[in-house]
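The complex appears here minus one protein chain, its other protein chains still in place.
Each chain gets a letter, A and B, in the order it is written, and its residues are counted from 1.
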Amino acid sequence: MADTVKLFVNGQEVEVESGKNLIDAIGAVGIEIPHLCYHPALGADGNCRMCLVGIEDGRPPLVPACKTRVAEGMKVQLDTDKIKKIQHDVMEFELINHPVDCPICDQAGECKLQDYYMKYDGQKSRMTVKPVYKAKKLDFGCGVVHDQERCVLCARCVRFTRLITKTGELGIVNRTDAARVNIFPGRPLNNRYALNVVDLCPVGAMTSRDFRFKQRSWFLTKSPSICHGCSKGCNIFIDHNREKYKDDVIYRFRPRLNSQVNGYFMCDQGRMTYKLENDNRLTTAWIADREASVGEGVEAVRRAISQAKKAVLLVSPNCSLEQMLAVQRLAASIGAQVSGYSDGLIKQGDADGYLIQDDKSANRAGFALLGIDATKAGFDAAIQDADLLVSFQSDLSLSLGEADLTTLMEKMSTVYVGSYQNSFTAKASLRLPAASYSEDTGLIVNCDGILQQYKAAVVKNSPAAGLGQMVQMLGGSIESPAQALAELKSSVAALQSVDFEQIPSEGIALTASEVAHVAA
Amino acid sequence: MSDRSQLIETGKPFTFDAQRGTEFERLVKRYPTRESMILPSLWLVQEQEGWISAEAMGYIADRIGCFASMVYEAATFYTMYNLQPKGKHHFCVCRTLSCYLLGKQELVDYLQRELGVKPGEVSADGQYSLEEVECLGHCGTAPVVQVNGEFHENMNLEKLKELLATLK
Partner (left out) sequence: MQVQVLSARFEIPDAHKIEVAKEHGAYATLDKVFAMQPEEIIELVKASGLRGRGGAGFPTGLKWSFLPKGVDKPVYLAVNSDESEPATFKDRYILVRDPHMLIEGIIICCYAIKSHHAYIYIRGEYTTQVKALQAAIDEAYDAGYLGDSVAGRDFKLDVTVHRGAGAYVCGEETALLESIEGRKGQPRSKPPFPAVEGLYGCPTIINNVQSIGSLPFILTNGPDAYKAYGTEKSPGTHLFGISGLVKKPGMYELPLGLPLLEVIDKVAGGMRDGRTLKGVIPGGSSTPVLTPEEAQTVTLDYESMAAHKTMFGSGGIVVLDDTVDMVKLVENLISFYHHESCGQCTPCREGLGWMLKIVKKIIRGEGTVADIDLLTELCDNIEMKTVCVLSAACTMSTRSYLNKFRHEFEAYVSGGASSKAAM
């Protein structure tokens, strides 16, 4: 911990980090100060008045905690009747003009108004006069739908577009209780991070068109994971649910705080990659045009490998370190060459200097660590004279033009071992299903050299074997994840001092000089 | 305050005329930030057109180099900015405290009858519009009526009749 100060909360001494405001500092030791407008990434605005706390002997004696920095010896009062009354009163004011339409509101279950009503208010409505009516179902663009009546005017969304994306599409117009969030006519949300306003909204005023009315939040299992949409590796929650008689389905990705990587946010494009995890999945083995059991498929692939004069193993930069290592070892044992060729995943010029990267794969840095060549020249050399290409998770159609791909597939037989159906797998003569990252555990290294671990989130009704396990079934020598980790440790210098049992939630910067720091 | 957020789009692009363009360039030098020009620019538009359209706000935002949402916020927050065309003769009757005590309602009722408009409306022929506004700072000579910005103090029905006669 950085420098600390000692102060008193409700008479009890606590030691907290200095330089922070009361909400963050006291919150870090487990004492919640209710707030709606404050957000650590957006700074203090001070409009909701929910975080007013008493300062004994303070001048003034009542302060917004969001705007008040901790100080040595400060005596903070949260449990006095006066403060409780303020929290209660502010909640009452928030709710008098609120539609209280929780039964049809997506935010229900994760709504600050609901939580705080239960905790700080709890009384019946005393509103006997007509409320203020405002507009609903406003299309703000980028898949964001706004309900002005549910809004508490905390301005988090407005501040996000002004401070973070610097696009400023949103504003609070009018004043007094006519105030409302709106877009300027003809200038809707137009940035690549717009859906973050849905997460930022403490109530149900900002909803995602994609997620609206799909699930009640309390049915969702919220599992931590890492986005594979690009090489940034933004930390996410995978919100998924297995409805009765159905399979485990992902309903949304939400950003998860990692101040070393993505801060509080993620891009919309990455957010929407959850769909790839649900749809167009390869779920059974295919031998040519015939559906087969996985056992049959594995046998067919083993046969193909053993009969091949020269095989090339193509590994995707989306594979984990463990998977890359397993493929590498398999290649060594069968005398095949390994390539990581995947130029098609690099969208030159797409990076924005914030979170979005050119490289749309999650672990290209792993190639460097394991010494896997990913150049076009290396690939071309490898496939020279080859009669078998086995792709592990790699969609070669993204990197090769159609003509080149056709030529290649005429020259050799192709095998795909992976999770998705795409135009490459459609043509591969043998296909074997493998679990995707949302169903598996693995290590990846992001564009800034930060090693992160994702863990299995989704458990399908018929789970596919992990790619690592699949490699073993095909004759690979690595028999367990533990063995993979042990061999990574012993064979990769940069990983020698890493304790895989205890990878911190923020990840480990493998090269200190390349630590990315996303300002939170 | 009623909702002012529904802007009117004319469908035509807006630009300052030469005079306002010159005035903009003169004023912008008086401030260290260009955003300070939001309120003065809205005034310039209103001077030029009598009211402020969505296109004019977009023009201001682009000319200043600020977010259109900021211009939109200011235009809807400050109630003197007309977001729709007003009558040729725009009546503002002070509704607050001293003017209230000294019979502003009688004046409002009279104007409503005579002009055929309710507060907030414009007459069908575009000649008159009526608005009840908050304290105009002429409490010592209440009640006060502003017509196109000109103050008429110590008003009563008789003086209002005379005033209307001069306008007709």
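Points to keep in mind about this one:
Just so we're on the same page, a contact is a pair of C-beta atoms (placed from the backbone, for glycine too) under 8 Å apart; a residue touches a chain by one contact, two chains touch by 3 or more.
No experiment lies behind these values; they were computed from the predicted model shown.
Looking at A:Val129, A:Ala377, A:Ala403 or A:Ala493, the residue that reaches the missing chain in the full complex is A:Val129.
The chain not shown here is touched by just one of A:Asn47, A:Ser259, A:Asn278 or A:Ser397, and that residue is A:Asn47. The missing chain lies against subunit A, touching residues 44, 46-50, 52, 62, 64, 67, 85-86, 89-90, 92-94, 96-97, 126-130, 132, 152-153, 172, 174-179. By the touch definition given at the top, subunit B reaches the unshown chain through residues 1, 30-33, 35-40, 42-43, 64, 66, 70, 73-74, 77-81, 95-98, 100-102, 133-142, 146, 149-151.
Operating definition for what follows: only the chains that are shown with their structure count from here on.
Centroid to centroid, with C-alpha atoms defining each point, subunit A and subunit B lie 49 Å apart.
Only residues 134, 158, 161-162, 167-176, 178, 180, 182-187 of subunit A touch subunit B when the two sit together in their complex.
In the complex of the two chains, the subunit B residues touching subunit A come out as 1-5, 7, 9, 54, 57-58, 61, 66-73, 76-77.
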